[in-house]
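Input: one structure, supplied below.
The complex is shown incomplete by one protein chain, all other protein chains being positioned as in the whole.
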Amino acid sequence: MIQEFKKIWKQYAITMLWLLGLLWPLLGIHPDGTISFKQTITVWLYILSGTFICFIIYIINSSGNLKFFTEPVVNTSEKLNNMVQNMPSWIWKSVLLIGAVLYPLLTGRYPTDVAINVLLYICLGLGLYVVAGLAGMLDLGHIAFYGVGAYTYAILNVRYGIGFWVCFPLAGLSACIAGCIVGYPTLRMRGDYLAIVTLGFGEIVRIILNNWMSLTNGPNGILGVKTIGILRPVMENGFSFEIFWVKKLEYFYYFALVLAILTIIAVTRINFSRIGRALEAIREDETAAELMGVNTFYYKLLAYAMGAVFAGFAGALFAARMKFVSPESFTFLESVMVLSMVVLGGMSSIPGIILGVIALIVLPEVFRELESYRMLVFGLTMIIMMLFRPSGLIAAKRKKMMEKKS
Amino acid sequence: MAHLELKNITVRFGGLYALSELSFAIHTGEILGLIGPNGAGKTTIFNVLTGVYKPTEGDVTFEGESILGKKPHEIFSRGVARTFQNIRLFSKMTALENTMVAMHCRSNKGVMGALLRTNSQKAEEAFIKEKALEALKFMGVIQFADTVASNLPYGSQRRLEIARALASEPKVLLLDEPAAGMNPSESSELMKDIARISERGIDVLLVEHDMKVVMGVCNRIVCVEHGIKIAEGSPQEIQNNPKVIEAYLGQPAAKHD
Amino acid sequence: MSAQPILELKNVHSGYGSIKALRDVSLKIYPGEVVAIIGANGAGKSTTLMTICGIVPLEKGDIFYNGVSVKNIAPEKLPPLGLCQVPEGRRIFPRLTVEENLILGAFYRNDKPEIQRDIEHVYSLFPVLGERNRQKGGTLSGGEQQMLAIGRALMTKPKVLLLDEPSLGLAPIIIHQIFDIIADINKNQETTILLVEQNANLALQAATRGYVLETGQITLEDKASSLLHNPEIRKAYLGE
Amino acid sequence: MSKKNFSIMAMALLTTLFIISAASAESLKIGSMSPLTGPYASDGTDIKNGVLTAIEVFQKQEGGIPGYDKIELFPQDDVCDPRNAVAAANKLINLKVVGVIGAYCSSCTIPASETLDEAKIVMITPASTNEQVTDRGLPYMFRMCGRDDDQAPAAAKFMKESLNAKTIFIIDDKTTYSQGLADGVSKNCKALGMNVVTHDHVNQGDKDFSAVLTKVKAANPDILYMSLQGYSPAALMSIQAKRMGIASQIVTQDAVFQPKFMEVAKEASEGVYLTYGFTDPTTPEYKAFEQIYVPKYGKIAAYATYAYDSTIALLKAIKAAGSTDPDKIKAELMKLDFNGASKHVKFKENGDSGSSYIAFKVVKGEFVPYWEPTKGLIK
Partner (left out) sequence: MDSFIQQLINGITLGGIYALIALGYTMVYGVIQLINFAHGEFFAAGGYVGVIFLSFFTGLGYMETHPIFCLTASFALAMMYCAYLAIGVEKIAYKPLRKEARLAALLSALGVSIFLSNGLMLTQGVYDKAYPSELFQGGFSFGIITIGYLQVLIVCLTGALLVALNLLVFKTKIGMAMRATAQDKTMSALVAIGSNKIISLTFGIGAGLAAAAGIMVGLYYGSVRYDMGFLPGIKAFSAAVLGGIGNITGAMLGGLIIGMVEIFGAGYISGEYKDVFAFIILIGVLYFKPTGIMGENIDDTRV
């Protein structure tokens, strides 16, 4: 035990010295030919004291001296966990649902806005889950389908005045077609080769969106996208319908919620069907899957198409919400973020991915107060999360199929 | 009667001949052994039979029909199933799921079925599960149904692989070194299983180095070396064939076994 | 047989993460011996070898080599001491040539002419390797790969050679060649050999002493010849 | 176990952070939106600094706003990404800010202003020059900087009249701002009878312009018009143009009005012309700004001045309105008529404040006023 602490302290000390060595050239060497240490040491001491406190807490915690505090917390969380597990699933599902429905009423505008982002990214993340989590194809260009969906609605709406409900399936369809176009040439590739090709496709889509002036209005984006209109029956003057424009953020939240729930249900169902099994088999061993009668070509294409459709739907909703689309929303970094959400969530568990989405959307918002330090802290958080939970927030659980029977 | 037949198969990789002018057939109802030194082309034969490689020359027929150029999954659904030399299970899936994957070609419900969970889709899932469980039971690994494949003991993984191949009720089963890494008592257990598989009316092609297994279970044996068939005949004939002894068995082994 | 064992395992516990593969395993190997470990699949035979070499972490107990504890020594520091393993499945470097594989066997050594001589020696033991010295390791057949793996291990000048399943997946004729060479290495180069083998018959014929490993524990230890004639062993491991 | 504990603690930490951030003191709150991280962080930081300076100056000169102890700024990072911008806008709404200065990218200003409009919050952009910012008719949208369609004619006129240009080669880097401006310049130049040889594009983030500059060299136009977002690519392009031996005069625009341009481009910046709203550095208003800004943040850049004026305008209006009612503030904003640091501020009906674009020339590492549309060369 003591030896272990020694080792940890030694590592900590080395890390801190390393950091000092890194900081000094950046802060202490000046273009006028002078050398200073004060600034470096100050910054370093700040970092040192900050990390030292965290480190002490960590050490005390791992030696069990914080039990008086953590134990009750852990116990309650475990009890809660057990309770949840013992409860029939419909109970906690409905609790969650009620919570989700009441959420915008209980909170303000800004939390609702963040929640809408979370919901849209759940659709995106689950779409990517079908491609990357189930079929195991590393996709670094998923945001392109989101973009295609968003632009489909924006263009059809602004140019031709077609309403949301007609465009919504069309957005899914065009994203699906885009998915097949991306999917087809990539089917021969594996692993990182696939990743770079999907990255390429994602960038190509973005560049086209940014440059095809006559269609997409280029970098200016498309303005004046109409929001969702729903027909509402009106009783005055006899029975008729009037179009009700969904403008309030809360209403939008419900649309996003419905879409997210439908996506969750759809992906869950696909997951536990023969299609899901076939995709998983492809992920585990493509050659063996082909030799066990799975048409890998078809199913990989299908995975792309399905993943794209969910992204396309989310895109259409995004366009309707922002009332404006521009290529800045569909950059490579955004694709990487979606992939990060899936990986952080545990790659192959749907609740995990939802948690991953929440973490990566909410954290930058939490860090908003840090202004310029925001992304620095965010990057650090990502590393720490991965180091502590390398297999994702929630590991996938295999469905026990035999228990049901007995 | 020839059930699955190789006719004058030549496979070339670059300039190297992996197989040349090789012909033999698996007849209905038999267990055919395939032996030969490492690198003789046994696995290549498997790959040709299952459509992984397209032979440079020659033809492969199954039930009288050419299956040349067919995709591996098509050949599988026609009824040619196989196992692998190095176990290739879907390692993060449970044993049952592994076996259910093989039933893929015996089912056809698509995306809409899955999304809507129609009654016919549910019935199909139940049917797939039933067949898969049956196969697991047959190979004696039913107790592992909910265990993730990679956590299974080695011998059971081998068995699961055979169960997976059997689930779809193939007509021909190709086994690639199923006894590799098994101890003698495990291999004798395996011999019984192979016999039982044969009793179900499935033809078996067996590649194996363990001569006890090969000699004990096969009706007929083909010996290949450097992609050329050097002998074919009953176990007795093969054991005494000087060419086979020279190329493969070696003198002391021939005496010993 | 001298009194001082060259390799000794004392109450070793080890495993991968939560799975305990070895429980309280004790072994003694004396200089010049060929010791065989036999056992069923998953009994922990390979884990034993990997624990000795420090690849699988040791949880409890200790390992002594030449009377010195090696439990805190990094795996890559062991071959220079004379402890070398030929792991299961050969694991030659497939995209390196035969010659490069051999040179890497002597990675820690800096005596160039000596290395060259040793390479020639390996070629004389396995002439087929000499013929294919420019070929990539992955293009060799199974038997040749096994020879290369043994040859590569010899390049480290081992005092104790750990051999894991040298007969796996090989044609009978090759197996006999390999075992002949193992015997030769033991005799002519005074290398102690710890042999793990599925094929108990072969292993016990080649060995002087044997251990039986069952579900991570040593259940029997005896002279190889007596084990070979032990009826229970014959029933359990020789398939009679 | 310990990992679990750790994650729980981390969550607890984050929650506290969240709570702390939500709580705030009684004060007049205003918000700013600009990219504080990402590729445009430099311009975004300039804007934030300008706003902070304005608050300081305003409190010192006018003694703050009655009824409030202090004026508090909530600077938001929008990374120049519309989604982030809308989130930032909503956050500001939640914080109940009275007005917002921002954003930088037009593609952020547009969706963010729609959101702010729903909550009736006044927004003044110091940097988004796209016409659509004010042309949508949003009642609470104001603009301190000029518009692309103000700058383009000025630039064209300058090139024609002062530089006697006949052929012109236009390069933009495909952003809302740069492309809009480049299109405008192209149109205006053609109208004035100049020959636009080529209108070519590069991409945001490019460092290597050798391909397009080789084309320029082959075409040998009188003028190379660089419409690039930010001083950074402009400096790179000037350096490479000089190295290639391109003899054409270089004309560029207001985004390059940043002293760092000369610092990076060095001698390659000598003789580069750019159009920028006229700022008289001798006015007392500018001096007041300079006094506070320079010691704290260094040399003054384009958007800092506009951000400063935007804030001053907003605070003046709030003070005059005597309340935080958005309509009253808007009314007061419309009434405003004062000398800012950058120019004389008077908002038009649509929210624009007009501009007085003149041409500057880089002489010995300084921006020197060179030409004015009405009077011609400035001596």
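Think of it as A, B, C and D in the order they're written, each chain with its own count starting at 1.
Note that contacts are C-beta pairs under 8 Å (C-beta built on N, C-alpha and C of every residue); 3 or more make two chains touch, one makes a residue touch a chain.
Every value quoted in this text rests on a predicted model; they were computed, and no experiment measured them.
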Contact partner of the left-out chain, one of A:199, A:256, A:294 or A:325: A:199
Contacting the left-out chain in the complete assembly, out of C:9, C:37 or C:53: C:53
Options D:232, D:248, D:275 or D:342, residue touching the unrepresented chain: D:232
Which residue of C:62, C:100 or C:214 touches the chain not shown here: C:100
Touching residues (missing chain, whole complex) on chain C: 53-55, 74-80, 84-85, 87, 91-96, 100, 103-105, 107-108, 152-153, 156
Chain not shown, touching residues in chain D: 37-39, 41-42, 44-45, 171, 174, 200-203, 205-208, 210-212, 214-215, 217-218, 231-232, 235-236, 239-240, 243-245, 260, 263-268
Contacts of chain A with the absent chain, listed as residue ranges: 15, 18, 21-23, 25-27, 29-35, 138, 185, 188-190, 192-193, 195-197, 199-201, 203-204, 207-208, 210-211, 287-288, 291, 332, 336, 340, 343-344, 347, 372-373, 375-376, 378-383, 386-387, 390-392
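Rule of thumb we're sticking to: only the chains that are shown with their structure count from here on.
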For chain D, the least number of touch steps when starting out from chain B: 2
Chain at maximum distance from chain C, centres defined as averaged CA atoms: D
Averaged-CA centre spacing for the pair chain C and chain A, given as whole angstrom: 49
Distance between the centres, which are taken as Cα means, of chain C and chain B, whole angstrom: 32
Numbers and ranges of chain C residues touching at least 2 other chains: none
Touching pairs among all chains present in the structure: A-B, A-D, B-C
Touching residues (chain side chain B, partner chain A) in the complex: 50, 52, 71-73, 76-77, 81-82, 84, 88-94, 96-98, 100-105, 107, 109-111, 113-115, 117, 121, 124-125, 128-129, 145-146, 148, 164-165, 168
Of all residues in chain A, those that touch chain D in their complex: 57-58, 61-62, 66, 70, 73-74, 77, 108-114, 117, 207, 210-211, 218-221, 223-224, 247, 249, 318, 322-326, 328-329, 331, 334, 363-366, 368-369, 371-372, 374-375, 384, 388-389
List of chain D residues in touch with chain A within their complex: 1-10, 14, 17-18, 21, 36-38, 41, 45, 48, 75-77, 80-84, 86-88, 90-91, 93-94, 105-108, 110-111, 114, 118-119, 130, 132, 136, 174-176, 179-180, 201, 203
